[in-house]
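Missing here is one protein chain; the remaining ones are kept as they sit in the complex.
Every chain is named by a letter (A, B and C) in the order it is written, and numbering of its residues begins at 1.
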Amino acid sequence: MIFASDNWAGASAPVAAALSRHSTGLVPAYGGDPLTLSVKARFSELFECNVEVFFVPTGTAANALALSAYAKPGGVVFAHATAHVANDECNAPEFLTMGQKIRGLPGANGKLTPAVLASAMAEHPDGDLNSGQVAGLSLTQATECGTVYTAKEIRALADVAKSRDIVVHMDGARFANALISSGGSAADITWRAGVDVLSFGGTKNGCWCAEAVIFFNPGEGSQFRYLSKRAGHILSKSRFVAAQFEGYLEDGHWLDNARHANAMARRLADGLVRSGFARLAWPVEANEVFPVLPTHVINRLRAEGAVIREWPPAGLEGHTAPGADEALLRLVCSFATTEEEVERFLALAAG
Amino acid sequence: MIFASDNWAGASAPVAAALSRHSTGLVPAYGGDPLTLSVKARFSELFECNVEVFFVPTGTAANALALSAYAKPGGVVFAHATAHVANDECNAPEFLTMGQKIRGLPGANGKLTPAVLASAMAEHPDGDLNSGQVAGLSLTQATECGTVYTAKEIRALADVAKSRDIVVHMDGARFANALISSGGSAADITWRAGVDVLSFGGTKNGCWCAEAVIFFNPGEGSQFRYLSKRAGHILSKSRFVAAQFEGYLEDGHWLDNARHANAMARRLADGLVRSGFARLAWPVEANEVFPVLPTHVINRLRAEGAVIREWPPAGLEGHTAPGADEALLRLVCSFATTEEEVERFLALAAG
Amino acid sequence: MIFASDNWAGASAPVAAALSRHSTGLVPAYGGDPLTLSVKARFSELFECNVEVFFVPTGTAANALALSAYAKPGGVVFAHATAHVANDECNAPEFLTMGQKIRGLPGANGKLTPAVLASAMAEHPDGDLNSGQVAGLSLTQATECGTVYTAKEIRALADVAKSRDIVVHMDGARFANALISSGGSAADITWRAGVDVLSFGGTKNGCWCAEAVIFFNPGEGSQFRYLSKRAGHILSKSRFVAAQFEGYLEDGHWLDNARHANAMARRLADGLVRSGFARLAWPVEANEVFPVLPTHVINRLRAEGAVIREWPPAGLEGHTAPGADEALLRLVCSFATTEEEVERFLALAAG
Partner (left out) sequence: MIFASDNWAGASAPVAAALSRHSTGLVPAYGGDPLTLSVKARFSELFECNVEVFFVPTGTAANALALSAYAKPGGVVFAHATAHVANDECNAPEFLTMGQKIRGLPGANGKLTPAVLASAMAEHPDGDLNSGQVAGLSLTQATECGTVYTAKEIRALADVAKSRDIVVHMDGARFANALISSGGSAADITWRAGVDVLSFGGTKNGCWCAEAVIFFNPGEGSQFRYLSKRAGHILSKSRFVAAQFEGYLEDGHWLDNARHANAMARRLADGLVRSGFARLAWPVEANEVFPVLPTHVINRLRAEGAVIREWPPAGLEGHTAPGADEALLRLVCSFATTEEEVERFLALAAG
């Protein structure tokens, strides 16, 4: 009953198998090998357009380096106040962009709205030196509240960003989970909706260490190799990431993993609500559940071995905010979560 | 007959096996898992002292981040002119240390001497603002010329560095090869000789992607986690590096790999010299051979499928410098190099 | 009737005279001249303790470099949401501290409270990698809302900061105005109240270009010269700043300037309130007045040549917030503001 995070799981079987399959033989280093080239081509199929793809070892590197490709001196990037880039990357986005600001903005359910974005951008008017220059919009998909932007919502936000000609970045650490939830295609919730660059995460959904930065507009990735190498992020044995992605993308394995994780989260959420003990802080649209539970239930679960984390109830108001003897939890399901775990957890929660 | 680089090989069998072995099950992320803890403890045994160990994904990150732990504003780090940190890391050491200079110094066989180091350090006197402040010495072991510093040579250089109280860093991308060559222990050629921090490389000697930064002095690694995370180098599934190192260090596997690679280089060098066609630019002390060969021999080898690289003959003078119809090559052997390959190469070279 | 900013004035007569006085003769560059040394010693008298003093050319440099002397990887500095370091320095504090975050916090009248500070700091618990590490508190004195922290208020905030052992920085771009207002000594509202490092501004109060960074704790400025030079902030002809400060500090000239500017602001505020047209957004405690005025009054003033600026009404709620036909203004008085200007402005405002 481990719901601490989706990065507690190891590698899924097809990913591990692909890595084993490619472990022998000598091939060019630094991305010149045939496997890397073919896996990169696979991404263009997946996104239905010619994309530039770069492998990096961590999601934090993917986000910060993607933003650095569009960095401006005195630049300001807008993100939701709960976004990983704003809170959880130990200033990597600020550092690797030479001090750009990440401005965290409010919004229900972990999602930005065009009005809030427009208003924040207006505080940095063109030509004003002191407040810096608007430089980017970063959307987290799925969000840190477990919700998912629709293609239409992304489009509306991207339109605001494009009115000032700034980059739209998507942090897709849980892109597969969001994609399953959205019901659309990978293209629909990225470039067709105005996304310029995507951090495509594999690690939380079955890979060991596989993240890709994907540029949708020709030429915008032209300096990325240098930005990446300068920060120590070029892997010499590139095929080891390529192999993971081969296993990950093959036969829809990545979508199966995400579909499973989302379903487990759904089951968990439904069961908790049915129990009468819990209420949900935010809608469950991907693989994360944020229930407010009584402290005695939490204690009981932990006593039985559940690994669960309390979460800061930032932005919760009214009836959703935890009361005196309650706490907000974050429960994360992954490809490795089993129905049995979920059922056992629900049974324990119900008392 | 691939002698292009030791990072063209994949993962050695014990490394790949260890990774498979640990691919399932849920464990804490970010280094809190039992495997990471036990492997880190293994390093203290290996170095016969309590060390602080941090995993990073690349050798460039290891070097640049290690130096950043000791960075000073206006700092100057001294290294051999051929060193990887000086030439081959796309300014990562400058970037991640906020603009420290890496001063490349001359020295026969890719090795620094105390006299040259002392003289260069004297150009940055204490208190002089313009020339910056001396900040570190970085030694490459084995060197980029395929040679190896003895413990005594390291000690002499470290003494010069310590006279001004600057850090001694060792770039051990090929540490195993150097260790085999030195005949001493891992402690002998590191902290016992004055090394403060080591980039311990696994990738070139049988791992996929496994590098460790090792601090020998208590407390000096206290900010490393933050430095690493700020640059996007903290791997969430830490056990995937730990597993590689488990396989790598088990039963002396890493030393076996290095011993084999060194032996193949020796055999290659001896054969080339015997052929009468070649002369060696530098002594062969690890897994790299730098022969000067006639162009027609190089062409013949390439025509038969040998993957070999020309190397800039920087620093070569007199009879070692390539003549009009000659070129300097770098031939690198790895754990995956076979005797058959070497013999076939030699036979072809001999015509 | 120019109330745009206190940096629209030139140099006050004693400052200009001192500069002329010292314009000839050859003296050592880079701060080794007798005038620089004597002026620096003057600061120790002024603050009643041995301080380390460094001249820098701008207030932004003073703030960002002062913070850089205490920077940590992944560091977070807390400041009021309206602070200059948070909003008006084009990311200089982020850039020169290698990507530290400046977290803007709420608080009435432009001032932080211990409770808000403690709560924000708690979101960055010791050892938590993702959220970074707490690194500093920056207080603006006088604040950007024209108010002034009392020594007691500073002490209370410093105590919270010190509970986690982080630096307390004071942005004293309008230090003289605050000092006059406080009624205490320079020591009382700085080191005696827990301030570690001060940006001591001269430019807004009668100098051309004279700012000083003042360290109150021995040794903490030891790297400052290097930090400053690395960013291009060491002035070769140091005496030109020293001369300005000589004129500035002589015979209490700086305090006279600030007293005058504060008195003009008081007179302006009182007159506006008396007019019945205006209400004040925040108390007038230094040289700035923030009135909410009807648009037609603003238009009338501008038509008569008043140079005045609208100000974002951030944080204003209830009756202080501007209504439909109103706007918030910032009116800044300086040493050069005259009673005549103020009276003419008031007469025009009254219609």
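Following the convention adopted for this analysis, contacts are C-beta pairs under 8 Å (C-beta built on N, C-alpha and C of every residue); 3 or more make two chains touch, one makes a residue touch a chain.
Worth saying up front: this structure is predicted, and the values here are computed from it rather than measured.
**Q** Of A:Gly99, A:Gly247 or A:Pro322, which sits in contact with the chain we cannot see?
**A** Of the candidates A:Gly99, A:Gly247 or A:Pro322, A:Gly99 is in touch with the missing chain.
**Q** Which listed residue, C:Phe47, C:Phe78, C:Phe95 or C:Trp282, touches the chain dropped from view?
**A** The one listed residue touching the chain not shown is C:Phe95.
**Q** One chain isn't shown here. Among A:Ser119, A:Gln223 or A:Asn299, which residue touches it?
**A** Checking each option in A:Ser119, A:Gln223 or A:Asn299, the one touching the absent chain turns out to be A:Gln223.
**Q** Identify the residue among C:Ser23, C:Ser119, C:Ser163 or C:Asn217 that touches the chain left out of the display.
**A** Once the missing chain is taken into account, the touching residue is C:Ser23.
**Q** Could you pull out which residues of chain B are in touch with the chain that's been left out?
**A** 73-76, 87-92, 94-102, 123, 129-132, 312
**Q** Which residues does chain C use to touch the chain missing from this display?
**A** Listed in rising order, the touching residues are 2, 4-5, 7-11, 13, 16, 19-20, 22-30, 56-62, 64-65, 89-92, 95-96, 203-204, 208-209, 226, 229-237, 239-240, 336.
**Q** Contacts of chain A with the missing chain: which residues?
**A** 30, 72-74, 98-99, 129-130, 132-133, 223, 225-227, 229-230, 234
Convention: only the chains that are shown with their structure count from here on.
**Q** Which one chain sits nearest the middle, judging by mean Cα positions?
**A** A
**Q** How big is the gap, in whole Å, between where the Cα atoms of chain A centre and where those of chain C centre?
**A** The mean C-alpha positions of chain A and chain C differ by 41 Å.
**Q** Take the average of all CA coordinates in chain A, do the same for chain B, and state the distance between these two points in whole angstrom.
**A** That pair's centroid distance is 35 Å.
**Q** Quick check on chain A: which residues sit in contact with 2+ other chains?
**A** In chain A, the residues touching two or more other chains are 89-92, 95-96.
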